[in-house]
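The block underneath contains the structure these notes are about, expressed in structure tokens.
This view holds just a subset of the chains, kept in their places.
Naming follows writing order (A, B and C), and every chain is counted from residue 1.
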Amino acid sequence: MKATTREKLLGVSTATLCTALFKRGLRNQFIQDVHPGNTQRDPQTPNMVGEAYTLRYIPAREDLNPITVFQDRAHPQRKAVEECPPGAVFVIDSRKNPRAASAGSILVTRLMVRGVAGIVTDGGFRDSPEIARLPFAAYHQRPSAPTNLTLHQALDINVPIGCGDVAVWPGDVLVGDGEGVVVIPADIADVLADEAVEMTAFEDFVTVRVQQGQSILGLYPPTDESSRVAFAQWRKEHGR
Amino acid sequence: MKATTREKLLGVSTATLCTALFKRGLRNQFIQDVHPGNTQRDPQTPNMVGEAYTLRYIPAREDLNPITVFQDRAHPQRKAVEECPPGAVFVIDSRKNPRAASAGSILVTRLMVRGVAGIVTDGGFRDSPEIARLPFAAYHQRPSAPTNLTLHQALDINVPIGCGDVAVWPGDVLVGDGEGVVVIPADIADVLADEAVEMTAFEDFVTVRVQQGQSILGLYPPTDESSRVAFAQWRKEHGR
Amino acid sequence: MKATTREKLLGVSTATLCTALFKRGLRNQFIQDVHPGNTQRDPQTPNMVGEAYTLRYIPAREDLNPITVFQDRAHPQRKAVEECPPGAVFVIDSRKNPRAASAGSILVTRLMVRGVAGIVTDGGFRDSPEIARLPFAAYHQRPSAPTNLTLHQALDINVPIGCGDVAVWPGDVLVGDGEGVVVIPADIADVLADEAVEMTAFEDFVTVRVQQGQSILGLYPPTDESSRVAFAQWRKEHGR
């Protein structure tokens, strides 16, 4: 992803990106049933944007997951937290199981301090009230206090995974807003960002017009020539 | 619904209405797992009240739902948004599927500007953070960024539908508060509003008494004569 | 539970308690999919702590559950609300069914006024917006307006129950924070509280260090001797 791409993706919505992906035949890139951990999120919070760095969990077997496993510095969960590149998004395949935690506030804080862009799991976080108060993007299904060892065994770092029914390949670009998280295949991130910026300009124009009382017919989409003219004029006026 | 009925329904809770319906043998009128889109909703927000105007979705077939369908002014979703009567509630049968959106902020804004009373879907909204900030009643299951074309085909306008496991007939009266949405059959809306106003007066009286430390036994329900006397006195004093 | 135990449990998290329970082989003590009714809960709210006083629901049969049953002062729901000891936690087995309410604001207010420590159901509350504004701990799955008679028959008071897939025995100690509710077997509550206080001191120390930029390796858990030394020093300095 180009630096300008990251910047562009900070200002477009996951909804707009989903439509751009849909136009390319990619219908299943929105991570299902995963939400911002901070339910009182400020709407001005910028998007989470970063390349996927993944962690794969499998079901825990009791004898392999006593509390002592964390004494091993090579434990994949701890190792991944220390090695995830700054600017990346840490994505966990928790098999959509939120009955035990995927991670807690200490690890999430460590990721934040290390400059990671955000964390996503299709399971749940523990210490979720603390995580909600961090100035850090954290997406999960629902709060979950039990330690991850209860149900999850951390296994692989940076392999392709599933998360919320979406394929996530290392390096894919993840974008998160107040709605949720979308996964953009790495090779189309730049072009998709461009397209989404264009779409966003048009949607902003339409929103203004609708707030002013205009019908959506002929405007959205702009099948009326007058809509296209008005949009061109609006772009000029607003420098978009 | 009489104009006075609408006014009465602005001030009673969905819980009270469910009990009134239960007394008439209607046990299944609360739309299941559908919530206000604005999770930080001001408790003073008045209820959503209006007659149902419905939209039916069926599963989308890929060849029938390219992005270009919206260029058709007769597309049922767009047509319905422009034709829904002011004061009505726009209700969508999304087959309880929130994996793609039922509608987004532009259409919801258009409904708001047109004077519609609110929107309800048993699926999800996209642009949900924007919708949450509109001064408009919008109820759904959970946020969902993918365009509705991904999984939903808009088909019928103003036919009887299911929404959240409840039958919704055009013209039924929908009432929504901070808890959710209840469906009142059109022919009993007036009488039910009267009954609910009475019940609300009593519940308010009981709440005051309970806050003051009185036991619920003999008070709620008022099997003690003294409770009935006290309530009559309270009504007189408070003009209820 | 000793009085000091209650005090200790006010200041430790459900996540920490789950780990302490996990170390003892108790892997399934967190009530699943049950959340604070107040989604805008102040993070400084003290924990809910109290001994379980239980109410068991079974499915309602229509002929046994007309609205008139509440005229019976011995109706188990009403009786339990009046008899639950101050300081206890009122726990309802709703068979994880939130399609009708477990209780509403009047009963919850009564429990609050009577000095009960909190209420937990694996179903839903009605009047949930009112309940959310009470200065009272109330945990449920989701809001639900229909009266409990619609689907639940109150049956037994203070028997062992299931709640959110967890066994709750009368007298077990329930602790609730912003994340959810954990069930501590009565006979280990005192020792577990001690252990959790110790763990919390260490976690607070680790959090400070991580915020300062230290790696979690060797620190969490403290496999480096230097971490243990630093923690001892920190405890002394902070009187923990």
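Basically, contacts are C-beta pairs under 8 Å (C-beta built on N, C-alpha and C of every residue); 3 or more make two chains touch, one makes a residue touch a chain.
It should be emphasised that the depicted structure is a prediction, and the values quoted were computed from it without experimental measurement.
Because all chains derive from one sequence, the complete complex can be expressed as a copy number, which is 6 in this file against the 3 shown.
The rule is short, and it goes like this: only the chains that are shown with their structure count from here on.
A rotation of 120° superposes the C-alpha trace of chain A on that of chain B, rounded to the nearest 5. Chain centres here are Cα averages; for chain B and chain C they lie 31 Å apart. The set of chain A residues touching two or more other chains comprises 39-40. Touching chain C in their complex are the following residues of chain A: 39-40, 67, 70-71, 73, 78, 81-82, 99, 101, 104-107, 109-110, 113, 126-129, 133, 142-147, 149-150. Chain C makes touch with chain A in their complex at residues 13-15, 17-19, 22-23, 27, 30, 32-33, 35, 39-41, 43, 177-180, 182, 203, 206-207, 210-211, 213, 215-218, 220-221, 223.
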